[in-house]
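Scroll down for the structure; my scribbles are underneath it.
One chain of protein is taken out of this complex; the other chains stay put.
Going in written order, the chains are labelled A and B, and every chain counts its residues from 1.
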Amino acid sequence: MNTTLEHDLNALRAVAPLVHNITNYVVMNYSANALLAVGASPVMAHAIEEVEEMAGIAGALVINIGTLSAPWVQAMKLAMKKAADLGKPIVLDPVGAGATHYRNTVLAELLETAPPAVIRGNASEILALAGLGGQTKGVDSTASSMSSLDAAHALSERFGCVVSVSGAIDVIVQKDRVSYVENGHPLMTKVTGMGCSASAIAGAFCAVQPDSFLAAATAAATMGVCGQLAFSKATAPGSFQIAFLDALFELTSEKLVELARVR
Amino acid sequence: MNTTLEHDLNALRAVAPLVHNITNYVVMNYSANALLAVGASPVMAHAIEEVEEMAGIAGALVINIGTLSAPWVQAMKLAMKKAADLGKPIVLDPVGAGATHYRNTVLAELLETAPPAVIRGNASEILALAGLGGQTKGVDSTASSMSSLDAAHALSERFGCVVSVSGAIDVIVQKDRVSYVENGHPLMTKVTGMGCSASAIAGAFCAVQPDSFLAAATAAATMGVCGQLAFSKATAPGSFQIAFLDALFELTSEKLVELARVR
Partner (left out) sequence: MNTTLEHDLNALRAVAPLVHNITNYVVMNYSANALLAVGASPVMAHAIEEVEEMAGIAGALVINIGTLSAPWVQAMKLAMKKAADLGKPIVLDPVGAGATHYRNTVLAELLETAPPAVIRGNASEILALAGLGGQTKGVDSTASSMSSLDAAHALSERFGCVVSVSGAIDVIVQKDRVSYVENGHPLMTKVTGMGCSASAIAGAFCAVQPDSFLAAATAAATMGVCGQLAFSKATAPGSFQIAFLDALFELTSEKLVELARVR
């Protein structure tokens, strides 16, 4: 995995891939700053008149339903169809899956529209998405990532995609491949948009690493390592979110390899 | 009041209430981070397809018209009606009341749709909402909170709700009850979304304190005390807004009781 981590981060910085985000209002600023800090080039665009063209020039598409509404869902579908046609990787973040019927319905439609390369969510969302129950409290998880292992496998089988579950231990699944990332810090759950940024950064790595399973693991390790580095600077969520952006920017591939606990 | 302050903050941390926000684009991120930092669980959702369900699972509903538009107003009404039906507390933030006819019309409609537990605004907004004139400069206040006392009383009578007016001295009114909170710092007016976060946090306290008058006072004291704590760390608005989130997270009920000046 060390070679992969090193390759992926260096490639991301060399290519600075354009990542097209159709994401929620709450996290747009933070996700854009996270992408810029790690070395990618973010663009947010949701107009039905331009999403296909934008998806066409981007290296990856990130779909996040955090503050969904009908016109945005229409744009998501157009962009996903286009990205799929062009063979561009799609990352889907099923924010709040299970919280309302509307989210569940939209997620089913999106998954039917085009197969994502990676689904990244918390355990509650993955459980809900797999139809295996699980209680979602708004957009926060009430289950552990390990408890969602079966759900992740089921989703991976059904949609032929990587499933990345964030939690105390991140679990990344693709068919018979499983990877565990034991990095990160609990304070990350006290900053809004950390999960959404994890999805955006997974998109950036998918743009430079064709094996989406490896890209998802590198993304999870990058997030987790930077969470730890940030906590060494700041122990409350305001200053922590700022230290986290700094850590993404200052992260070297050597540091990533040294601190990543991927197995 | 000390027992209330202690109870409310401890209850908020114990329950971590889900607060459903239909709020403006400018402050969504900061309000969500403020809610997380103080110990609540924020969710932002505005689709007409899901707002009723979301209001149903939340402990409180916060309505903020900062960047209103017709589809959002429709969602606000649906959510308010549902929350009222279920007896969930509603906090209404009349951002920019008096600045345009549209805002005034929408506010009248919202107040007719469902009675809020708390109206929280600055003095200009409260004066405008009460139809007692007052000049609003966009979304910033040009009047003092004390000058709006009559307006606050009039609104409280008319809608049977608590009216919380932010200013150098916060004034909280409900029928014949009045409370003054002499905390806070002028630098809070140099950070966007401070008032909106005050409303969001009032929602969180209403979810755990059935007496909305007390909840509004605790919220005002919490905001003000954290403003003072933040200013002891940071004297310019960029670092101040970050220190404020840190203060919300680090605030103990002992500290709140010690520093709160509520009468």
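A few comments on the model shown:
Definition applied: contacts are C-beta pairs under 8 Å (C-beta built on N, C-alpha and C of every residue); 3 or more make two chains touch, one makes a residue touch a chain.
None of these values were measured; they are calculated from a predicted model.
Considering A:Leu36, A:Val178 or A:Leu259, the position touching the chain not shown turns out to be A:Leu36 (whole complex). Interface with the hidden chain, as seen from subunit B, comprises residues 24-27, 29-30, 66-70, 96, 99-103, 137-140, 190-193, 236-239, 241-242. Considering the complete assembly, subunit A touches the hidden chain via residues 18, 20, 25, 28-29, 32-33, 36-37, 41-50, 53-54, 57-58, 71, 241-246, 249-250.
Going forward, only the chains that are shown with their structure count from here on.
In this assembly, the C-alpha centroid of subunit A lies 32 Å from the C-alpha centroid of subunit B.
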